[in-house]
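One protein chain omitted, others in place.
Order of writing sets the chain letters: A, B, C, D and E. Residues in each chain are counted from 1.
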Amino acid sequence: MGIVGLYVGRFQPFHLGHLEVVRSILTKADELIIAVGSSQYSHTRRNPFTAGERIMMIRESLRDAKIPLHMIQVTPIPDINVHKIWVAHVSSYVGRYDVVYSNDPLTSYLFREAGVKVEPIPFHRREVYSATEIRRRILQGEDWRELLPEAVCKVIDSVDGVERIRMLYQTDNP
Amino acid sequence: MGIVGLYVGRFQPFHLGHLEVVRSILTKADELIIAVGSSQYSHTRRNPFTAGERIMMIRESLRDAKIPLHMIQVTPIPDINVHKIWVAHVSSYVGRYDVVYSNDPLTSYLFREAGVKVEPIPFHRREVYSATEIRRRILQGEDWRELLPEAVCKVIDSVDGVERIRMLYQTDNP
Amino acid sequence: MGIVGLYVGRFQPFHLGHLEVVRSILTKADELIIAVGSSQYSHTRRNPFTAGERIMMIRESLRDAKIPLHMIQVTPIPDINVHKIWVAHVSSYVGRYDVVYSNDPLTSYLFREAGVKVEPIPFHRREVYSATEIRRRILQGEDWRELLPEAVCKVIDSVDGVERIRMLYQTDNP
Amino acid sequence: MGIVGLYVGRFQPFHLGHLEVVRSILTKADELIIAVGSSQYSHTRRNPFTAGERIMMIRESLRDAKIPLHMIQVTPIPDINVHKIWVAHVSSYVGRYDVVYSNDPLTSYLFREAGVKVEPIPFHRREVYSATEIRRRILQGEDWRELLPEAVCKVIDSVDGVERIRMLYQTDNP
Amino acid sequence: MGIVGLYVGRFQPFHLGHLEVVRSILTKADELIIAVGSSQYSHTRRNPFTAGERIMMIRESLRDAKIPLHMIQVTPIPDINVHKIWVAHVSSYVGRYDVVYSNDPLTSYLFREAGVKVEPIPFHRREVYSATEIRRRILQGEDWRELLPEAVCKVIDSVDGVERIRMLYQTDNP
Partner (left out) sequence: MGIVGLYVGRFQPFHLGHLEVVRSILTKADELIIAVGSSQYSHTRRNPFTAGERIMMIRESLRDAKIPLHMIQVTPIPDINVHKIWVAHVSSYVGRYDVVYSNDPLTSYLFREAGVKVEPIPFHRREVYSATEIRRRILQGEDWRELLPEAVCKVIDSVDGVERIRMLYQTDNP
């Protein structure tokens, strides 16, 4: 099957920076597994979108960007909150993989400790293409659409995502 | 996006009967989500293969069968063992879908109770194309390869699946 | 408040034998807490009805039987499957109680081991007034209504309980 | 049965504002289910009282206020922390209900998203009749009794609740 | 520290066969970790004794047998029921170890698959020195004391273990 890459994120939401990462990994790997972490959560400030919504965002963005979907498997992975067994847990959900692409220190550390090869990702304009920044802009009514693929905007609109995020900041019970 | 179908199973392992079902659904739906249930389990008699192994079985079989992978999303879903909330749980993992394809009475019942359209699947030679029968044949050394796509046989061989299944019947702790 | 009794059961479904027990306990206790165990389960062969359905069965039956509802608190309690801490778990859900009424050997044992007073219940015609027997009759189309308060029959009818139980015996995934 | 209302809260503790809400709902609904959320927690800063203690607070306050207990069912509901399936979860614990009474934005949002009718509650002097404010007063030795029904004060005294809350602010492990 | 051996079992109860295994491992290893599996369970037919009771059985038996306790660490390990991550889970509880001693096919398989060295244990008279057989004898009133170290008999007597096991076979709710 050639080289299988693994890219782990929460994608709350999937933005143009993530899209660039996928494009860049596909110049090096023959197949790519995109692992959608914290998959059981949604409707919280940090995780407003469901796993299903996030998978739709990713697939439709890749389709529009002419990235060949048949080379890509998108796999939701629930959190287990026990870091020591996290790599074994991820591995059971994704089958064979050869390289992990990640800039997150903890993710990199845990995979390296388990003997897996980890490569950093050239990440373009990290401070702007940030899901945290995008959720902040949505909350405060600033322009967030410019940071997202059009397909993601459509998913957010179709589930009334703006209202959902604002509502999550009015509740006591986030 | 047209009609999105949902097909739920455990695929322990994915066999030629499942492949026929996928082919048949794709004549009616524009996109298909294959939900791999009981995704957290493996190395048990009823669930010998990991979610990752099962996803590989499905993707490689579809690829060999020239079924267009870009129309298909394979999504592992962990069990929650609380039937009343199972449909809401599945829905959060798969996003939008229009029809569920299933012959299982409980699956059909729960989706219908939740107001979802369910259609039966024409299932060819059900008594032979059965994952239970295949696991039995593997255990007893009978011919099991004839019931599986070649890609599935390769995955099983690559993870020493025959030995794994036999071992699971020698332990006290299944 | 006088003497508070605790009566623990799964009530799948609540039948005339249970009703007799409640009546009999109320001759001895001033208040009664009816704990509905295994509250998170439903739609299984052993636990076909939800906690909400079971609470409705109990309340409507008591109302019809002119048993004063203001003396009774019906409290669902989820299973925890760790017997050693089960009494502490139940206690946190029910507040103060003075006596446990039970004929089940394990329930009695665990409460006694924790220092709680347990009294047996005079249980009339135990082999017939049995939830297991009632579920069997429903499944096999025999007369089950004679063993239940009319209000319970109504709840079962309103949720299509007969079909639900039959369906649970046709699935592979009980 | 007429209209069944559902009122969801944590009731840490049940105060005079809650009591007014109950009274007000009963002018519109024929039966009321009071759902005691986060039922598995206690002995934490945010959830000092057990489900059992909270049920006792509610029942005794209603009894003293001459609110007919036979129209009311108090049901503890454990948290599941997965918002998308929370409505299905609550529904399985409470059976049939027609209207949800709530001012919490998230609660309202989730029930509305699931197609349930939600009505706001006229809530008198919200900033004072607040469980957070009451726990603060208890901690700092200010007058908290004026905000609570007398029956709730009695429950708190009988379990040494003042000492419990103060102790919870001295530990490192809240 | 020399060679650290790991011996995994449920020890329901710890018997003379287990004691022989410990003695035999200590001829090969410098330290021994005895992992008490299924540690969260007790008061069930398969797991009648708590983790705490089992640790007491082991420590007192080793002390009486003059096996140097300072070479031994007894560590309870809760089940996780997800076999693929079980080795990582056990490893996080026991720290460094060099060899696993086991005759169980699944245990051996999972550790070997994870790259750990596994050695079989010479197990004397396996059909008699069996925890299942001992629980059967206790239940049926046959002689079980001859199969156990005296210290284990004392622990069983002190917790009324015979009555506990008999009771577990009279309940419906094992």
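As a working rule, contacts are C-beta pairs under 8 Å (C-beta built on N, C-alpha and C of every residue); 3 or more make two chains touch, one makes a residue touch a chain.
Only a predicted model underlies this, so the values are computations on that prediction, with no experimental measurement involved.
**Q** Which of the visible chains would the unseen chain be in contact with across the whole complex?
**A** A, C, D, E
**Q** Of the listed residues A:3, A:82 or A:128, which contacts the missing chain in the full complex?
**A** That would be A:82, which touches the missing chain.
**Q** With the missing chain put back, one of E:12, E:39 or E:108 would touch it. Which one?
**A** Only one of E:12, E:39 or E:108 touches the chain omitted from view, namely E:39.
**Q** Considering the complete complex, identify which of C:84, C:135 or C:164 is in touch with the unshown chain.
**A** Of all options in C:84, C:135 or C:164, contact with the hidden chain holds for C:84.
**Q** List every residue of chain E that touches the chain not included in the displayed model.
**A** Against the left-out chain, chain E lists 39-40, 42, 50-53, 55-56, 59, 63, 68-70, 73-76, 78, 91-96.
**Q** Under the stated touch rule, tell me which residues of chain D contact the chain that is not displayed.
**A** The missing chain touches chain D at positions 40-44, 50, 164, 167-168, 170-174.
**Q** For chain A, which positions touch the chain that isn't shown here?
**A** Interface residues of chain A facing the absent chain: 81-84, 104-107, 109-110.
Everything that follows uses one rule, which is that only the chains that are shown with their structure count from here on.
**Q** Identify the chains adjacent to both chain B and chain E in the sense defined at the top.
**A** Both-contact set = A, C.
**Q** Count the touching C-beta pairs: is B-C or A-B ahead?
**A** Result: the pair with more contacts is A-B.
**Q** Just curious, how far off is chain E from chain D if you go by their C-alpha centres, in Å?
**A** 46
**Q** Going through chain B residue by residue, note those that touch at least 2 other chains and give them in order.
**A** 40, 42, 50, 82, 84, 91-92
**Q** With chains as vertices and touches as edges, which is it: line, ring, star, complete or other?
**A** Graph shape, chains as nodes and touching pairs as edges: none of the named types, so other.
**Q** If two chains touch, include that pair; go through all of them.
**A** Here the touching chain pairs work out to A-B, A-D, A-E, B-C, B-D, B-E, C-D, C-E.
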